[in-house]
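Note that one protein chain of the assembly has been removed; the remaining protein chains are unaltered in position.
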């Protein structure tokens, strides 16, 4: 998957290393054969530790208040960056692009979701949407979740709707004439989305496509945040080869 | 499962033998080792053919306009009956009970649903409902279905709600505070029911129970009406041992 | 579900209170409205603390070396017991029965599995097995599991096989004439069992029944040991009403 190996591992610096996600990045990048952690930085620490230790890539799971300063410094110093911190508006992305225009060899990957399975499920759903008129989404979460549908399911539904429209397809008809209020779910764009809430569940999404005589189902089950690490490490490997700004893990998967 | 066998098969008469269901009953009862079809009757035929042929049990998949006449005759002549014809009101059931009071040795089984798996799924759902606060129902059907939720799913939800109440349980809380209209499904009694409609689906029901750390799922998938025959044959075997009126296949399953 | 409530909660003593399971029992019994923890005991502590605190029921998640002494003392002192400790042979069960014969008012419940969903799934599988010739079991676990199939799946298969046999049914035929070694799974008694191992899975069991035109599926998903607590609390409530020895949680469910 990449040309770097145990003899010459990718030198990673972790920002927010004591945070929930940062600590997992330190562990995961320390254990993978082709990466090594050369520096960790938390609030109050001097960023120069990263260059001092010879870091090539920084991973940032910090805070919206801190991440822009970190990124400006990293790009200026020629370090690639993989960013999971939230809060990126169009203005912020434009700012990052402007910094990168002065350092065209540097790569930055900003992703709202590093769960590989979730990203693949969404991408497969987009691909399948070109071939099916009829699709529905069921998302299932623990009963402590406040919003329904989940942000991921709503995002998936919008991607499906857009892909279907771009393929010149119209939403498949259904014959429902008598509906108990809510039975057919919420409509996100023109996709029906159903939200199940039960203790014992964690975070699950199922996308069902159907046409005469067959159905195709894509399902993602997420148990905990350890599932983000393979996506973060993939980002670390790929950002080295991709100068400029990339938004979304799906764009480094080469699907 | 029963004392009758190839040497002494149960002698079955089929009413409505040329109908969709009746024809399948003729085929199924002809093939089973412990039943044999001795007479078939359709509109215009003389019911006396049944007694003439020595039928013990009649199976009636006819029409609401014909079934009461058939039943009155069968009970009066000492024949047991298994009935899948629809349209039984409380008044009609009372009438059948009155006929049976004069023939206490005769058994009549009237069932709205002979799909064994569907009946078992409902019964298991009722049993599980005593132990779980939290449960939701997902039913999935082809996109030509007019009503949502399906009658079976609504019936299942009401049975669950009743069983939960009788066990002294309250519906489990969920934390939903922000809901896109319909996302959390329809409420049947106090059970959330979600209806999916897609071409390629046939008729499917899933009942999900959850509590901290685990979920229990019961699912029934129905492909076509051949699935009713094992339930009909079971009814034929059981009605011989159960004098009086029995309503619902679940009441001969001894669960 | 029981006559005891907040005004008069069941007084529970926990043996092995600092163990993994014991600590959860302390927490769960402390939080439930109809139970209260009046004493905790660990290795080296005096059992008399239990009677001193007025315990009615003891819960024992200790060690095979300790449990028999605990039980002898509890029965002798008129305390009911719910036991999750392993290692009960027929000899040990006979010994417990002998102690109970001198104290006929005392109840003891010994159960190898307190996961309510798993116990219900097994019981439903037994019930359904009476009506289906054809059934297979799929169990799915994380890839750190050493044995295949899992003990639970093997136990389920044996229960199914026995229930099917008692109902006079033979295993359904299949037409497989060309099989790549292992494709059709392991045979436990006469039931096919398939074992899937993947990181990301926890502990899952699926029992599939099929006959012409329909399938019935029962699935249990277990995420972690918190799922045992509702079963333990149910045991505490039920043991009060059931003098003598009961083996297996399924026998207090009144299904």
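Letters are used for the chains, namely A, B and C, taken in the order the chains are written, and counting of residues starts over at 1 for each.
Note that contacts are C-beta pairs under 8 Å (C-beta built on N, C-alpha and C of every residue); 3 or more make two chains touch, one makes a residue touch a chain.
Keep in mind it's a predicted model, so treat the numbers as computed, not measured.
Across the entire complex, the residue among C:70, C:161, C:215 or C:246 in touch with the chain not shown is C:215. Contact with the chain that does not appear here is found for just one residue of A:63, A:103, A:169 or A:187, A:169. The set of subunit C residues touching the chain not shown comprises 134-136, 138, 140, 143-149, 154, 172-188, 192-201, 208-215. Contact residues of subunit B toward the unshown chain are 200, 202, 221, 223, 227. Residue-level contact of subunit A with the missing chain is found at 1-2, 115-118, 120-121, 124, 127-128, 130-132, 167-169, 209, 211-230, 234, 253, 255.
Assume only the chains that are shown with their structure count from here on.
At the interface between subunit A and subunit B, over half of the residue numbers involved are used by both copies, so each side presents largely the same positions.
Chain nearest the geometric middle of the protein is C, using mean C-alpha positions. Centroid distances built from C-alpha atoms place B farthest away from subunit A. Inter-chain spacing, taken between the CA centroids of subunit A and subunit C, is 40 Å. Centre-to-centre, using mean CA coordinates, subunit A is 48 Å away from subunit B.
Counting partners per residue, subunit C has 221, 223, 227 as the residues that reach two or more other chains.
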